[in-house]
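Only one protein chain is missing; all other protein chains are in place.
And now, chain A:
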Amino acid sequence: MFNSMQEIIDYAVEHDITFSEIMIQEEMSLKGISRDEVRALMKQNIDVMRDALEKGLSGEGVKSVTGYTGQDAVKLARYSETSHPLSGHEMVEALKGAISTNEVNAAMGIICATPTAGSSGTIPGILFKLEKSHGLSMNQMIDFLFAAALCGKVIANNASVAGAIGGCQAEVGSASAIAAAAAVEIFGGSPQASGHAMALAISNLLGLVCDPVAGLVEIPCIMRNAIGSGNGLISADLALAGVESRIPVDEVIEAMDKVGRNLPASLRETGIAGLAGTPTGEEIKRKIFGPSTVGS
């Protein structure tokens, strides 16, 4: 097992092996099952992701249990069909998938956590957009997710993927970063370039707090997945163009960990400060849970 991105990059270069292949071999050994079985498990996850994404875009879309969020993915789809989006059709495709998936999550639907449920839209947003725009095959999509998983393990083991520990940077930030690294690999970038994509993506979202209104995975979580997908694609493009992060990826991960630990508890998934602590955020909480729970 690898302890840092640098170890992975060095190993990949030395053995001329992809991140996805490294992860698949680790998984075969951990579970004691065949390559085909390991890949089939990931395909199952892709099927769940696709179902969730499509569910949030079908008909009028889905509304959350509280009724405060939902049906925005459908709005975005209609907008994209009838106008020329300022960030382009392809970008809106990614944002739409990210929002749709997280709306289904907020509605207590079935999703695949990537790496968390709160950040479950970021990776599908990118993955299915690339399938549509760049014709990714199922095998490439499976490889994409194994590559992302390998990078995600490094973040999870060295920092955190929990909003309660590291803030939203640890959830949407991590999802965005590992998708960027995987996209670079699938589109022919070097292992080093994947590392740069990851470093750039985390750097861009460094310090993002976890401030869910009423403690619910709705506001602002759903829209933050849109920025996660957008940032992931941007970071992958930067790295594929040859842009490098001046701060090495492992140091960026370490910085994220330290920033997360320095966030006050009120900004780490307690639903107290940030947007949760605004007058409107508190009013929403009162309406959902009644007056007694305010400030708890």
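One rule holds for everything that comes next: a residue touches a chain if its C-beta (ideal position, glycine included) is under 8 Å from a C-beta of that chain, and two chains touch if they have at least 3 such contacts; residues count from 1.
As a convention for this text, contacts and distances are computed from a predicted model.
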- Query: Hey, which one's the missing chain according to UniProt: "Ribulose bisphosphate carboxylase small subunit", "L-serine deaminase", "Membrane bound sugar transporter" or "Thiamine pyrophosphate-dependent enzyme"?
  - Reply: "L-serine deaminase"
- Which of these touches the unseen chain: A:95, A:168, A:198 or A:217? A:217
- Message: In the whole complex, not just what's shown, which of A:91, A:178 or A:239 touches the removed chain?
- Response: A:178
- Of A:57, A:98 or A:112, the one touching the omitted chain in the full complex: A:112
- Out of A:104, A:126 or A:226, which is the one that touches the chain we can't see? A:104
- Touching the missing chain, which residues of chain A? 1, 3-4, 23-24, 26-27, 29-32, 38, 41-42, 44-45, 48, 64, 104-118, 120, 123, 145-146, 148-150, 152-154, 156-158, 160-165, 170-171, 178, 212, 214-218, 250, 253-254, 265, 268-272, 288-289, 293, 296
